[in-house]
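One chain of protein is taken out of this complex; the other chains stay put.
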Amino acid sequence: MVQTATQVLDWLGIVVFALTGALVASRKEMDVVGFAVLATVTGIGGGTVRDVLLDVPVFWVREPAYLITCVVVALVAFFTAHVPQSRYRYLLWLDAVGLALFAVAGTEKAMETGVGATVAMAMGVITATFGGIIRDLLGGEVPVILSREIYASAALAGAAAFVALGAIGVPREAAIAAGFVVGLLIRAAALRYG
Amino acid sequence: MVQTATQVLDWLGIVVFALTGALVASRKEMDVVGFAVLATVTGIGGGTVRDVLLDVPVFWVREPAYLITCVVVALVAFFTAHVPQSRYRYLLWLDAVGLALFAVAGTEKAMETGVGATVAMAMGVITATFGGIIRDLLGGEVPVILSREIYASAALAGAAAFVALGAIGVPREAAIAAGFVVGLLIRAAALRYG
Partner (left out) sequence: MVQTATQVLDWLGIVVFALTGALVASRKEMDVVGFAVLATVTGIGGGTVRDVLLDVPVFWVREPAYLITCVVVALVAFFTAHVPQSRYRYLLWLDAVGLALFAVAGTEKAMETGVGATVAMAMGVITATFGGIIRDLLGGEVPVILSREIYASAALAGAAAFVALGAIGVPREAAIAAGFVVGLLIRAAALRYG
């Protein structure tokens, strides 16, 4: 069940980040393969960097379902994304959800490898932010992490809430949910009032 | 002999990509070490990312001949590149040849580590495109993968042709050659008529 909770976060994060990659591809008027490439690197980029740094097998290398999911998201976006005006707004909100999901899921996965809390939170922030960084570098956008709005801070707050609640004995599902909510609310407040 | 066929592709790919790196260095009027750095990261960058993701030893770390080859290519380019007008044209065509070579060689190397066809083709595309992506990011160019012309698609088509032909029993040398030709023709058509 706990295992499932983390996996659900992970899959949701991959789907929403893949969608943000597809939206950037749409803004750049790329072809369908451009959509697939940008969706994939955004969806799996953060977790890939995390796994390489932790020196564990990269999560998608033995499991093609992750790649296929990103490509499917890209295809759906390619054939349905007809709302140019509002796309960037969607992008930032989806990115916020993915950020909060991956901050917790990335921290959790790092702790499972036995690293301490400081490094685990850093891995959560890396998982949450590097997919978007790669997306923006490849897509020729100003990296969202550079905007003056609160961004990496939200990921760090979510990761810290998850770690702190776990340390004081809160059940893992509750700590996961709380970490996600903290990260999302902070980022959402930054988007809404920032 | 098959071993040799893949190795030949690999070496040719490294040389032509190193040359594209040197041409970008030339456009930026870098010094000789800038030529060497850009030639090297372009020549070995894609294969390096592939090996790190597959968690196999990075191919050039125990074999200095790869680095030395890239540096030699850079030196030759530095002392002979006197044809400014036509350089960018050369760059795109060399990049096309390298793309087609690495799409097949990268897929082949990934399959040798036991991953499935989907992931292997993704590795072929990564090997074919990341050297150029790193070159363009470091060289301050708009990444060629972002151009509206067909690019990653050509690498994917070459990788897919190689995998499909191998799956139906075509001898490996023939499948390798066919994958290379498919990738190159598609990219060449995009350059010529795109």
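Labels for the chains are A and B, by order of writing; each one numbers its residues from 1.
The rule is simple: a residue touches a chain if its C-beta (ideal position, glycine included) is under 8 Å from a C-beta of that chain, and two chains touch if they have at least 3 such contacts.
Please read these numbers as outputs of a predicted model, since none were measured by experiment.
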Option touching the unshown chain, where A:L53, A:A164 or A:L191 are the choices: A:L53
Touching the absent chain when the full complex is considered, from B:I68, B:A174 or B:A189: B:I68
Touching residue (missing chain; options A:I133, A:V163 or A:A178): A:I133
Residues of chain B in contact with the chain not shown: 28-34, 37, 40, 48, 52, 57-58, 60-62, 64, 67-68, 137-140
Positions on chain A contacted by the hidden chain, ascending: 52-55, 115-116, 118-119, 122, 125, 129, 133, 137, 142-143, 145-146, 148, 150-153, 156
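Note that in this section only the chains that are shown with their structure count from here on.
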Separation of mean Cα positions, chain B and chain A [Å, integer]: 29
